[in-house]
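Just one protein chain is left out here, and the rest sit where they should.
By written order: A, B and C. Residues from 1 in each chain.
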């Protein structure tokens, strides 16, 4: 037996749920959960996440997938399938501040996040002990204005084949469009503000200067436009006039850890769908 | 054309979604949204809320319903159907504190809550002006220990046929089991604490005495066991050592209004399902 | 006996608290509460709010104030004093959406907000019944591009002497710098976003387009730079991909009411101090 998560999107039309639930029913599979979303039932876009258990001896993955493709093509649908038995591989990049990294590694080790971490890349040496203490390969790739293209190339080669997605856990370097395009897989970034407020550098300083009463953190997909990719999760917390930049940073660290961990948890459950610079969280 | 919301629950089994989505598809209805929940895909209970638009000239409500019954019986399913064109009727009871009542009446008048309010019952005169100012009938039913059975009888007669459900918007009288059973429809109560903390009388005083740092309010279905019915919504807010009982009450009023309004909104959308002294909120 | 709230600000220096608490002690007054804030104890700015009860027969207000002035001048301090017996007067302006207005009027009538409302000004007729139902004068001042200067002039004349501060409870007209300067008193605005995100028009549409996972509302002092005045309170709430612009507006209304009511409550308690485009909330 195998458990699968099927993600589908297509133009909204009558009968989609019926067709896919029939498809699954005919293969004697048991639906564990099923979520749908329509941007607009009259001619919008339809999204579905269906989790089911099937007998992969009678219906091997390859034949299941070719059958799905056949059905999907009749609906003009794009689809992906993920199998429970296959564990995702998450590469992580970090600079100096390692609170998100330490938080993620703890969640991985304790089994809360079911994911492999093949390696951590950093432009600083600071996190080496933490990473190697978890038995994970640490790659120190210092960067300067001059060496940036070369450094990115090495970074890229390290993660290209070894990872299914990349997490920027407070990696303070902007990645080039070539890197993003070349990698082709999802990149999740944590930005230390409530986007779209305070994009760019020093968001806690910006928040302090503006005198906001609530700060936030935003986990989002990195795209070629800095801090403007689809938002996955946001967390917020109250602050007061007593907070200086340093205490905003301290309070913010807890929000960053939470937003990033939530985003990755949902991502690993294949609940996060990107659509038109937004995310749909199914379930 | 008519819009319907179909609520189903039955023992979990393969093919339920397929059967109902086929049912709808075969009648050329368009599913607007569909939510499911299984308490346990291996032999638990299955719940579904399906919203669809159908042509009630070709498929009149009566025939639709008899077809549903036929399908449901094969699945051992319990079901309800609600039609968009039929507006629910909400009776309200209140005692002295009218903040929840005023909040609800504003939301009804502004169109935020789509519901009729046929009458308001109170054991005090205080809210008469507010209620009648909204053009709603106000019934003053004073109560004492001696007159309680008689008062409840009049209360019951007023709401029995005129309402589809009853909201206790800070009605500070315990309703007898006879009343609850006789009425037979849903009763939503707002309790001014974060249940199960501080059941019974004077919850803000209890919260003050315990020194909690967060207070709450709970909207729940009233049952014969005081403050122990299924919880629909809870809202919370921070307090400090500076708060006295009076300021807890003031802060709590905003939580009460919010929890009750949210619960009613979800109830009117037929998203709230009672099951084993809990609620399932579909969607 | 009279209760007073004394607000002081001055360059930070040793002995300020000692001098003022001695001052009060020598006049046999009883300090009810006292809050201080220093932007930086080494040469920053010092703020204090001191609430005390004094015998105004022995120490009449006028002599108390001239004594304060004498002390304050030795510390280069700016100060204000407010007496419990004097109730503030709050003018309100509103356009079409009256949820904040209705919320405020309920809070005033129920005694939660201790303030007089001499009048409500609107560029629409919609709120007349609500306002007059509370026995408050309603002034309809329609505005067009051409009549704006004339309309503002009438608005100004209505509130200049009759109010101590002005609340813009979803008044959708930008006030001219002349108006702001001429009025000279505080103006509190509610902006329907989590500033500085989504300044300007249609913030819920902006929030929808950006795909944020949390929306907010901001109560702030109006200044000549739109939506950039000192923030008093912010409230936030979660939203999902299921929310359309309309449901963001509905959820946002509750945040707006709360943020504005909280800001006004603190303002009426004289806890809100403006400093360098921020607010300090004492206590």
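Here is the rule we go by: contacts are C-beta pairs under 8 Å (C-beta built on N, C-alpha and C of every residue); 3 or more make two chains touch, one makes a residue touch a chain.
From a predicted model like this one, the values you see are computed outputs, not experimental measurements.
Asker: Among the chains present, which touch the one that was left out?
Answerer: A, B, C
Asker: Which one touches the absent chain: A:11, A:60 or A:133?
Answerer: A:133
Asker: Of the residues in chain B, which ones touch the absent chain?
Answerer: The missing chain touches chain B at positions 37, 194-198, 210-214, 216, 230-234, 236, 240-242, 277-281.
Asker: If you put the missing chain back, which residues of chain C would it touch?
Answerer: Contact residues on chain C toward the absent chain are 14-15, 17-18, 21-22, 24-25, 28-36, 38, 41, 53, 238.
Asker: For chain A, enumerate the residues touching the unshown chain of the complex.
Answerer: Considering the whole complex, chain A reaches the absent chain at 99, 102-103, 106, 110, 112, 133, 242, 250, 253-254, 258, 261, 283.
One rule holds for everything that comes next: only the chains that are shown with their structure count from here on.
Asker: Could you work out which chain's C-alpha centre is the most distant one from the centre of chain C?
Answerer: Most distant chain from chain C: A.
Asker: Using mean CA coordinates as chain centres, what's the chain A-chain C distance in Å?
Answerer: Centres of chain A and chain C (C-alpha means) sit 42 Å apart.
Asker: Two or more other chains touching the same residue: where does that happen in chain A?
Answerer: None at all.
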